[in-house]
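Removed from the display is one protein chain of the complex; every other protein chain stays in position.
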Amino acid sequence: MLLAENIQVGYGSKIVIQELNLTIAPGQITTFIGANGCGKSTLLRTLARLLKPTAGTVLLDGRDIFKRSTREVAKQLALLPQTPYAPPEVTVRQLVRLGRYPHGRWLGGWSDRDEQAVQEALAAMKLTDLADQPVDTLSGGQRQRAWIAMTLAQETDLLLLDEPTTYLDLSHQLDILDILRELNRRHHKTIVMVLHDLNLAARYSDVMVAVHQGTVYTQGKPEKVMTPETIRAIFDVECVVIPDPVAGTPLCIPIATRNHEVGEDAGRTQEPAQARHALELAR
Amino acid sequence: MKHGNPPSARTHIRPAYRWHRFTVVTAVLVLMMILLFIVSLSVGETFLDPLELTQTLFGSTTPYNQLMLNLRAPRILAALLAGCALGGAGAILQAIIRNPLASPDLLGISGGSSAAIVGLLLLFPNVSVHWHPPAALLGALVAAILIYGLAWRKGLSPTRLVLVGIAIGAMAAALTTFLLVASAPEVQSRAYVWLVGSVYGSDWPDVAAGLPWVLGFGLASWLFAQHIHILQFSDDVSAALGARLTPYRVIGFALCVGLTGGALALGGAIGFVGLLAPHIARMLVGTEFGKWFVTSALLGGIIVMVADTVGRTAFSPLDVPVGIFTSAVGAPFFIFLLLRGKRIEGRSGEHAAR
Partner (left out) sequence: MNSVRTVNEGVLTNRLWGKVWILLLLFIGVLFSALFSVCEGLGNSSISAILAAALHPSGSQLGTVLQEVRIPRALIGVIVGACLGLSGVLLQTMTRNRLADVGIFGLNAGASFAVVLGISLFGMTSVSALTWMGLLGSLAAGACVYLMAVSAPGRASPTTITLAGAALTMLLSSLTHALLVLDQPMLSQVLFWISGSLAGRSMHALLVTLPFLAAGALIAVGMVRALALMEFEDDVAEGLGQRVLWMRLAAGLAVILLAGGCVALAGPVGFLGLMTPHLGRWLVGSSMPWLLSYSACLGALVLVWADVAARTVLQPSELPIGVLTALIGAPFLIHVARRGGIRS
């Protein structure tokens, strides 16, 4: 049971999350959606105790997550960051073994139980045959599976993932999401993730949380959250929502940004500005 | 957790570690070390019969006893220990900085030791060798704290650490030069021998002074291996797994400083070993830190021992300092690594691109 109580989070003087309350439903797949910079990744990292809120707190099983030993927390809650890094020589097996770190004893001894968890995680991610390959040599989808296997070896009830499908092509996105759903349905893991693709989020989530300007705009079943009104409010995009012809979940068809200029400029201003500046200097 | 285990593969459990490769590598290295030690003992101005030497090692008295035990053996042991310490220190540094080009000498930690030792020689020319390790350690510590403190800006960027380290190294070199200029000629030449990296004239007290530092810090590093191991992954990964990043990094850095100080007290500023040994070790056994550390230490010891033996014998009667050989081999190797290029940058956990 993970919940955020009235948290406020910021980097330096910049406040990213304000007065946010959220309860993660056990046994469900919860997805955070929202615009760039709305604070959804920050929220996920705060829930995983990587960021300490300036006010409020996060409770795990009713206890303050920041007052518990971080290794104890790691036995209950696993996080897969957005672009995790491992040294190039590390093999899949070595990566998965890392998941046993919080369970380790002082001198890093290795028990049958540890080995079993690693084997099971490898098998569940269909990586047993690739176990001795360096992670660096795997394809994007395989690599992501290896990282998920690492979190599985942690044997936690809670699994938090920050954009697990970034950089993957469509088939691998579906593959990863199917795996996550399987982990949820068959192994009863509570999954919390950040996703950019609204339609996939709607298809695979039990609960969607729309984050807007550092707080929860609305949450609930995808049908309740994926409405033209919500999309307009949090993305500034006009859209129609129809039922997904395959899954029956809501499907968002964008029409146009409401403020065309702002929408287009937001992503691209950086380089031309630099170039302009450079030109001025050279003159 | 009770229901969290996938049911498959529960039946067959494979052996815990893939000990195999590591075991073979270690065995070969240890064997090499022993053999080279004996070879090293026997060659020199007077050639000693290895067979009789081995007998001497096991207790029977031969005429070689004196020469061997009091001249060559301590020197070889000093080289061996210094090399082991440098190899281990290099592995620690490369792990916590996540950069295969880091080494105690390039990052100015050795420079701090050098300045401290030269200062010690200048101020107290007659001080006992037992003060060398603490002095070297103190110098390394000051340099390390400076580097760490200056590179810290809301966390540590490996790139910043490298650049600040190089700059601190340059400062330490300037300070060393100042101390040299200020001192008397005989201190100058003693200090110079030390600066090049040399085990010339090491005797049993030298070895005894350095040994506890190297062994102590080496053992501590090995016990701490799992925590250093996890620092090689990006910060989010290790923090999520329950590692306490800053304390572990500080401890790792301190261990590296301790080993570097010990090595420098024994053999002076022997260059590039802290870079070379971890690199080869990494190719042999990968980066699982416990294995990497042990292999790197063994390799470092072998490299310095061989280099010193060559320096002692190849150009006889000249006794070429060991540091020259390691630099002459190490620098081209380093440059090769640099040019191969792929792994130098973007290896930090901070970078966003894949």
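Things worth noting here:
Labels for the chains are A and B, by order of writing; each one numbers its residues from 1.
The rule is simple: contacts are C-beta pairs under 8 Å (C-beta built on N, C-alpha and C of every residue); 3 or more make two chains touch, one makes a residue touch a chain.
The structure presented is a predicted model; accordingly, all values stated were derived computationally and were not measured.
Residue B:A170 is the one among B:L51, B:L123, B:A170 or B:M283 that touches the chain missing from this view. Which of B:V43, B:A73 or B:L101 touches the hidden chain is settled by the complete complex: it is B:L101. For the chain missing from the display, the contacting residue among B:L120, B:L195 or B:I228 is B:L195, taking the whole complex into account. Interface with the hidden chain, as seen from chain B, comprises residues 101, 105-106, 150-151, 153, 157, 159-160, 162-164, 166-171, 173-175, 177-178, 180-181, 185, 188-189, 192-193, 195-198, 271-272, 318, 320-321, 323-324, 327-328, 330-331, 334-335, 338-341, 344-345.
We adopt the following convention: only the chains that are shown with their structure count from here on.
We define each chain's centre as the mean of its Cα atoms; on that basis chain A and chain B are separated by 41 Å. Against chain A, in their complex, chain B makes its touches with residues 1, 3-6, 8-10, 12-14, 16-18, 98, 223, 225-226, 230, 232-234, 236-237, 239-244, 282, 286-288, 290, 343, 347-349, 351-354.
Taken in their complex, chain A has these residues touching chain B: 45, 48, 50, 69-76, 78-91, 93-94, 98-99, 101-102, 104, 107-108, 110-112, 114-117, 119-124, 128, 132, 152, 154-157, 167, 186-189.
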